[in-house]
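Of the protein chains in this complex, one is absent; all others appear in place.
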Amino acid sequence: MSQNLKNMPVEANDALERAQVDASCRVPVLLFFATAIFWLVVGTVFGLIASLKLHDPYFIIELPSWFAFYLEKFSPAGTVEMINSSLTFGRIRPAHLNTVAYGWGSPAGLGVAIWLMARLCRVPLRYPTLVSAAGVLWNIGMVVGIGALLSGGSTSIEWLEFPPYVTFILFISFALISIWAVDMFVHRKPGHVYVSLWYIMAALFWFPWLYGTANILIQLAPAQGSVQGIINWWYGHNALGLWFTPLGLAAAYYMIPKVIGRPVYSYYLSAFGFWALALFYSWNGGHHLIGGPLPAWLITTSIVASVMMVIPVVVTAINHHMTMKGNFNVLRYSPTLRFVVFGAMSYTLASLQGSSMAFRELNAITHFTHYTIGHSHLGLYAFYTMIMFGSIYYIVPRLLGREWVSALLIKVHFWTCAYGIVTMVLLLSVGGAIQGWMLQHPENPLNKFSDIVEATKPWLRGRSISGCLIMVGHLAFAYHFALMLLKFGRSEGGPTLLAQPESNTDSAGSHS
Amino acid sequence: MLGSLIFLGGSAVYALYWAASHGQFKKMDQGAKIIFDSGEPVGKVTDQFPGVDMKKKEEQRLAKRKMKKA
Partner (left out) sequence: MNKLTTLFCGFLFTFVLAWLGLVIIPHFQFGQLQPFVNEDTGESFPPFRSGLANRGKQVYEANGCIYCHSQQVRPDYLSADMARGWGARRSVARDYIYDKPHLLGTMRTGPDLSNIGVRQPSEAWHHEHLYAPQSKSIGSTMPPFRYLYKIQKIQGEVSPNALKLTAEDAPAEGYEVVPTAEAVALVAYLKSLSQNYSLPEAKLSTE
């Protein structure tokens, strides 16, 4: 141990080490969380607007005429047109995706990853200032990128809409962060390398390859037509499978055992699940292009890999379930556990659904429909985002030394988002299935394209309502987080989980 | 179809065999316990809602259960 003060009991020593590690990454991790939560709210607004436009195409299509009239007088020519054009669905929708993926998802994951690495390597983060600077750079990239999207500068490549100069900024920022994360790993305390670390190190290694290759072969030195298609979806699916999924699983594998106080059920299963994921997931990309202008061998390989994914997914599910068994009552008392278990269960569901969607027969119906959107939200929100929420609820008090202010705010957040996402996924799945079925049966005179549009509208309206529910949850979360940063957190009261080493002597006698 | 199945499945099997024969799976279960330390040992719940006395609530809940059974 680095500071083994002989007079302190071992518990106090460990607590001190934990506190030192937490203190070293306080500023960068909180900065990443603040970044993530800010863009989460912005992204949810974009999402809500996009959702409303899908069933109500006249929803805010231009500035009100009286406002435009005055704005025209006091601004450069074309300002009104630029603002009006930024409001179109075709720009708001990618703004939503890029904001939630690169503004919320990635910074949240990076913040959680840095803290997990510091804790699991049991060394402080060196040069936290550089990591914070990287965080600021990331935000600059986001602002410039979203601005570019809204003003018509999108590359029109899904998941890679940011112009090349923005991806360059994000890439540099990412490099700065991962260098110091890997530095912690290299200087780690001797001992076993925990499963979460495998997932994080893998994600940090894979993401730059994915981002770099995709940007080079589609933007800078473009491959030919349909080859871009497969590279696009190799990237898009792997952003989910080799970036977000490992970060989410890393968090789940730490939070679940740590909160309930029981080690992971079968560590062998964790290792097996990890390598199976690494081997199979990266081949899935072609399942986004079934029926597309690509050779059959490519599509078939992706379908086979998508089905093989059942193996690591089921293995992980068994592991989490058996770890939780007998401890489900802790869900009553732990905010983190609620969010993380919800997320872990959603991971199983989303992945099994995904494997089923790869079969050509089902894919013929679901491809190009809202069913796919339901699936992507099940994965990125019900799985990844809920786990990130849970992780942030765990980490922030340990960084600030204060407990969350209000149990009510946490419960509002959980229930609005849980009901919201379940409703959203159900509505989109049913609506999408109807849409797909009608698309596949044009012989029925009631399945003209205009009929299909009418049939999906009620489902899309329902989805907007679920989006409002989720918006409420996010605002509660953002407000609560701001309160914590403004030092409104509780510092005492009841048997607080942040008891200082001295007062730990009460519980010291009760453990084995 | 068969080709990709053989290829992917085969690589998985080979990788497992390689790992097992290179001692990757020794002493695995020790690894699961590394997230605990003396201050946060196995058996201790480390998260709860703010302002809620978990021990007390759990005792109350178990007491209610006992009363129902009686």
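In this document, chain identifiers A and B correspond to the written order of the chains, with residue numbering beginning at 1 in each.
Here, contacts are C-beta pairs under 8 Å (C-beta built on N, C-alpha and C of every residue); 3 or more make two chains touch, one makes a residue touch a chain.
Because the structure is a prediction, the values reported are computed rather than measured.
Engineer: Could you tell which one of A:A23, A:L217, A:L426 or A:L485 touches the chain left off the display?
Structural biologist: A:L217
Engineer: So which of A:G285, A:G354, A:G374 or A:G473 would be touching the chain we can't see?
Structural biologist: Selected residue, touching the omitted chain: A:G285.
Engineer: Kindly state which of the options A:S75, A:Q440 or A:S491 is in contact with the chain not pictured.
Structural biologist: With A:S75, A:Q440 or A:S491 as choices, the missing chain is touched by A:Q440.
Engineer: Could you list which residues of chain A touch the chain missing from the display?
Structural biologist: Chain A touches the chain not shown through residues 53-58, 61-62, 81, 84-85, 88-91, 93-94, 152-158, 185-186, 192-193, 198, 201-202, 205-206, 209, 213, 217-219, 222-232, 234, 242, 271, 275, 278-279, 282-283, 285-286, 288-295, 298, 301-302, 360, 364, 367-369, 372-373, 439-443, 449-450, 453-454, 457.
Here is the rule we use: only the chains that are shown with their structure count from here on.
Engineer: Could you please state the distance in Å, as a whole number, between where the Cα atoms of chain A are centred and where those of chain B are centred?
Structural biologist: Those two chain centres are 22 Å apart.
Engineer: Under the stated contact criterion, what part of chain A meets chain B in this complex?
Structural biologist: Residues of chain A touching chain B: 10-15, 17-18, 120, 191-195, 254, 257-264, 267-268, 270-272, 275-276, 279-280, 283, 297, 300-301, 304-305, 308, 329-330, 332-337, 393-394, 403-407, 410, 490, 493-495, 497, 501, 504, 507, 511-512.
Engineer: What does chain B use to touch chain A in their complex?
Structural biologist: 1, 3-5, 7-9, 11-12, 15-16, 19, 24-25, 27-55, 57-58
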